[in-house]
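Heads up, this is only part of the complex; the chains shown haven't been moved.
Which chain is which? They are A and B, in the order written, and residues in each are numbered from 1.
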């Protein structure tokens, strides 16, 4: 009810405030008897860490995942998998001085309106710190999906208005990580990098767009009529901090096409029938066609900027605000594993749901 | 589980195949003792009907809403409100000849993959016929929201690639309906109209973009962290047939802004504090700020076109397909009340959820 749980069969419930004792989650519905690779899991979690993608904040947190239940000797038991990640680098003093100030475009204001109380330290639970639990759960889901031949990869499509060319083939995560900005178009990456350096000097910030591709999917995943694959993917992506838009397949551009341009013709494919093109983005009527599902997620620029801003405190006093501390010019490259995680949780949920039709 | 229900507190479950006996729904969680205006309700349902917006198919169905339970003398009882809309104009023969053919970009293929069986008549439950139940439930929600000072209105922003200027003020539904295309920019509307006539001759189809604005909202609606207002709105909108994209506030354009451009500064507003600008689109951290929530939904062009297309039947035989029968060049104007309905169901659900914090 309170929105801390995602999924129907595979359910992740996250908990934790940014500067509380720990952040963590409980993953339910994961099939019993699956062998998890804890090294790969930790590696995926590390991809979210500051420093994993360059130009990012220097906060040095290890983000070591500790499992409390649901696993015995790397094998899942079918019981809830609880895990925690300690919040090692909590420096509440950084935030104490901003306690009463409504930072522009931050959630302090709305949380206070909602609950009448909130943990102001680092945004409390509204902080992107919460997403580490999603990446942990998503990494488990991704391992399961890979055992079923399904792969998920995301990368930076645009940053600060600089668009990159679409890669000719679906990249691997390793290929994506060869780029410090997780952008596969070298020319665009160079421009983005220069822009970041310039904007850093202005103490300003940048947003961007992440593309994600899911390949190896069977046909038949997705539930009519409210839980269409694209509806759940949209909810998953729009639940990520700073996300402002979602589109799949032809997306917003499809709105300007004619039916004859947009339609994918069916024909023989392999030993069966499939759409021969994939403008649809791998989904028809909310259900996968068996072709790749691909989508884009737009992220706004980081709200915390060092540049001077006007605002008020909760007494109504006008404030000249210059936010100090560790803040990224852009978090878009770091959001890549978060997008992958939410995609993995969504897809695996539908994969398990489809067992009910067997 | 099976995706036929939307909402947490206010829950609509829809049922019905396009050419079955009836389409309908059960609305749960609607507060007891509320007086429904059945004339206004029927009027909103009529706005979805063919012919309500011009250029649309001539299928003449009355779509009369019949209530079975949950209401006594126009007053809600707090019990489930069940309603049906008869499927009067069922002509299965139209569809019998296409029984085995996979129509390009239709859901027949994926439903068959999912269930191994499907009602091929008019798309069965994958048909947009299902959305009539959403409009009925949404109309009830809208009446409740209006009693709380909350208004929802949608209109056509773009059609076939022709963009309209944003209206200077939020229009009323009546103002929207003065336009046969539900587009408030007269110049753009004229171009759209001409384009529709041209495309009709080609037996092709068009998509478009709908804008929606929710005004009069209190601050505090939306649930962290997975049920952010924008996540639920995105799911609601992307569950509508043919939707390909969702964005709110600055949307995809926000990805190209700097933080200093995008941030909304807080200041005195009325007798309180509020963001003085609203690039955010009325939501911070997934929770409403008290400012208007606004968003766009992109729709692909109609898949059923008369223009000749290649496809295969379910035996793999190549087919030259020319889809006959009643088909719109565009359904975007008719989708306006569907967008409003899904917005109303989403917003009212959050409004009721927020009672738990009182």
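Odds and ends about this structure:
Criterion: contacts are C-beta pairs under 8 Å (C-beta built on N, C-alpha and C of every residue); 3 or more make two chains touch, one makes a residue touch a chain.
Only a predicted model underlies this, so the values are computations on that prediction, with no experimental measurement involved.
Whole-complex copy count, one sequence throughout, 2 copies displayed: 4.
What we mean here is this: only the chains that are shown with their structure count from here on.
Look at where the CA atoms of chain A average out and do the same for chain B: the two points lie 26 Å apart. Listing the residues of chain B that touch chain A in their complex gives 1-6, 8-9, 14, 102, 104-107, 109-111, 113-116, 125-126, 130, 158, 160-161, 199, 202, 204-209, 219-228, 230-239, 241, 243-252, 254-268, 273, 275, 279-281, 283-290, 298-305, 307, 309-312, 314, 316, 318, 353-354, 356-357.
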